[in-house]
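With one protein chain removed, the remaining protein chains of the complex are shown where they sit.
Chain lettering (A and B) follows the sequence in which the chains are written, and residue indices restart at 1 in each chain.
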Amino acid sequence: MILAAGINNSILVVVLASAVVYGTPLLFAALGELLAERSGVLNLGVEGMMLVGAVMGFWAVQRTGNLGLAVLVAAVAGAAMAAIHAFLVITLRANQIVSGLALTIFAGAAGLSSYLGNDLNLADEPARRSFGAVFPHGWQTLPVVGPIVFQNTWLVYGSWICVVLIALYLTRTRLGLNVRAVGESPAAADAMGINVAAYRYAHTLVGGAFAGVGGACFSLAITPQWVAGLTEGAGWIAIALVIFAFWRPALCLVGAYFFGAFSDLSSVLQARGVTIAPEFFQALPYVMTVVVLVAVSGAGARRRLGAPGALGRPYVREER
Amino acid sequence: MTDAARASAVRLSGIVKRFPGVVANDGVDFEAAEGEVHALLGENGAGKSTLSNILTGLYRPDEGEIRLYGEPVSFASPRDALDARICMVHQHFRLVEPFTVAENVILGDHRGEGRKFLVHPSRIERRVAELGERYRIQVDPEARVWQLSLGEQQRVEILKALYRDARILILDEPTAVLTPQEAESLFATLRVMAGEGRTVIFISHKLHEVKAVSDRVTVLRAGKTIATVDTADATPRSLASLMVGREVAAVERQEHEDVRGEPVLEVADLWAVGDRGGDAVRGVDLTVRAGEIVAIAGVAGNGQRELAETITGMRPPSRGSVAVAGRTLRGGDAREAIRAGIAHVPEDRLHTGVAPSLSIASNVVLKSYRDAIASAGPLLRLRAIRDFAASLIARYDVRGGGPDAPARLLSGGNLQKVVLAREFSGEPRVLVVASPTRGLDVAAIETVHGYLRDAAARGVGVLLISEDLDEILALADRIAVLYEGRVVGERDAETATVEDLGLLMAGGEAAA
Partner (left out) sequence: MIRVERRLRQPWWLTIVVPVGSLVVAAGVMSLVLLATHHAPGPTFRRLFDAAFVGQDDLNNTIVSATPLIFTGLCAAVAFRMQLFNIGGEGQLYAGSITGALAGLLLGEHSGWLSVPLMIVFGALGGAALALIPGILRAWFSTSEIITSLMLNYVLALVLNYLIFDSHSYFRDLSPEAATFPQGKILPAAASWPTFDLGGIVLPFGFLAGIVLALVVWVLYQRTRFGFEVQVIGDSPRAARYAGMRTRRKILAVLALSGLLAGLGGASQTGDFRHVLDPRGLPAGNYGYTGIVVAALARYNPFAIVVVAFLLGGLQNAGYTLQGADFPSGLVGVMQGVILFCALGSELLVRYRVRFPRLRPAEAAA
């Protein structure tokens, strides 16, 4: 038992455990963005969708005390935000980059999420309920796997299931084949009777729902309360993460925990007498994403590594 | 082979389809029977593609009726047309490049293997192989589409149709990516399909193809149906006059005075890397003399575009040299090539030849904006540019817009005139032209050919890169055949034959 406590106190285990905690919102948001991007829609509004998910999830739990319902509300709220983007870029063919940024401004820390939070008087309220560990205490103190695997909330285990399901969905199912075709070559998909707009709508909305859940991870588990802008840029890291993971769900998991590890690394080190400015670790995900982007920039490399061919481009049937 | 013996497979009546500024189909009637190869003949812009897009559910007609096997139908989407077993091989293939052949074949299928929630493309690989065997169109089902040549990609498209057991197959200008021999073998496949009771609609503007493959021909002109005739009763000449609306002289060689002079373009052992990596141009040697038209023949995708880009400085050579009038260029610098006197009419007029949203005036100074005619120091002389554009528009008879109109509003022929006007205004020594008449109507083709002949007569060395053998045979003095980035043979145009060139285009030098 003492031995277990020693191991569990070792820096590696502590960092890995916090990586899972802080990586989970990134993972949800990145999976959502991955689905949207695989259908060809780039949504830079992740941060905004996460924040609205966070505030609405928290509101739901304060009203009902039901965490499951709160997650559902967060998902719906995220999807509702994504619906604006979807309508603008798919139906109205607006520029995806500007629309995504507009969504972040609209929904973000100085926008709707903060408006809702203040208007619903959610600030400074203690959470009625929040997600706790699923497994009994005895399991949580097991060496190594205790803190990393068994100390987690349903949100974490749910995210693992999502990774597996999305990976299977994209590679093994008919719908997954179709959505990849829509993201790669909408003209080909259209000619083969696949409804490009419907696929793009569906995946953008589901992507928003995932982002909403990602935001709820903060307000229902990590923080757990509501403060304006509580995601602190996690949405942008999620966008970076999708590139970092070459548009693959399994790699999203690895990347999310890798980036998640940096969130709290500075305080972990500080507790052990090593002082490194937190900004250094916080900046690493952004810098590494730039490096990865450069590494995969060649047109050939992009294709091999999985960037959807039609990402960011509206699809209009050939006109004369 | 009488019509009465066959049931009507598809009947379109009174089809009208309008686009902003044009009526693409203006009351078209069209009927094709079961088991026939029916050609749809017309000039570019006659409305053939629009009609086929209506038949495949991509466009909805504004007016008119579609009947399949006697039943009226209305297609809300391509899926409805696919369900009715109408398939189309588009001119620009509708394939997902990173997917395998099998994945492309199964895509969108919701009746066979693809109906299942879990897909197993590997399971249909066998079926694809069987179909390939039966119709003699081999292609590796596990290959990724981007690895395939254009000819192979076309076979994938046909396999997609066969996999869906198409009753009606439409092919839009399918021979552009094929050698004459490959085209023959495609025709054989189409015959087999027709023999099984399928209807093949073959869209083309090439008379001899129509003559070779079809049972009947429907001729479209300016969005209207002109006539439907039995192919056996028609001659290329009669079809041509139906298509154009007047008597046309068949494209023929015009003897011109031999003014061949000193070499103006010398290409030695030129190599260049293609967009996908790998050598696209592999050791090309070429000489063009002043006043000579040298043609590069070949099937699309054999390095023509890369060769043109490398000679004109748009693409850096990995080895070898390009020299203009004896002076060797550093290479990989379009500005240097322009200054040396190389003019270039690129294959992709609309996005390379011009900046489409910019005005015609801006586009006529696209290459000379730094010269005194267009700018004084860093400032542009906007009025001078406009006047210059107006003078070129008048001289080259460009119709469809003044100096301020965006270039994209021009028709293909007028756009090509703008490009030619600009290129000639630089008084070039060498003119590299790629597919200069693709997509143009007969009148515009004649105009463009006239300009090219005139240029040669003025002593410009013309390098004509084209996939159209008729065009090459009509214009060129010498013909070099490009295959997989190499010149595999050179012929004198006077003595060259289509069969001989076709073999070279397929890579065979043995014929020589």
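To be clear about the criterion, a residue touches a chain if its C-beta (ideal position, glycine included) is under 8 Å from a C-beta of that chain, and two chains touch if they have at least 3 such contacts.
Remember, it's a predicted structure, so these values are computed and weren't measured experimentally.
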* To do: Out of A:9, A:171 or A:297, point to the residue that touches the absent chain in the complete complex.
  => A:297
* To do: May I ask which residue of B:355, B:373 or B:390 touches the chain that does not appear here?
  => B:355
* To do: Among A:111, A:143 or A:158, choose the residue that contacts the chain missing from this document, as touch is defined above.
  => A:111
* Go through subunit A and note every residue touching the omitted chain. => 44, 84, 87-88, 92-95, 97-99, 101-119, 228, 233, 236, 239-240, 243, 277-280, 282-283, 286-287, 289-290, 293-294, 297-299, 319
* Structure fact -> Listed in rising order, the subunit B residues that touch the chain left out are 19-21, 60, 62, 312-314, 333-338, 344, 346, 348, 351-358, 362, 366-367, 369-370, 375, 378-380, 382, 409
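Basically, only the chains that are shown with their structure count from here on.
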* Structure fact -> Averaging C-alpha coordinates per chain, one finds the centres of subunit A and subunit B separated by a number of Å equal to 46
* Give every residue of subunit B touching subunit A within the complex, in rising order. => 19, 22, 24, 50, 56-59, 77-83, 88, 90, 92-99, 103-104, 106-110, 114-119, 146, 160, 275-277
* **Touching residues on subunit A, where the partner in the complex is subunit B** => 172-175, 177-178, 180-181, 184-185, 187-195, 299-300, 303, 309, 317-320
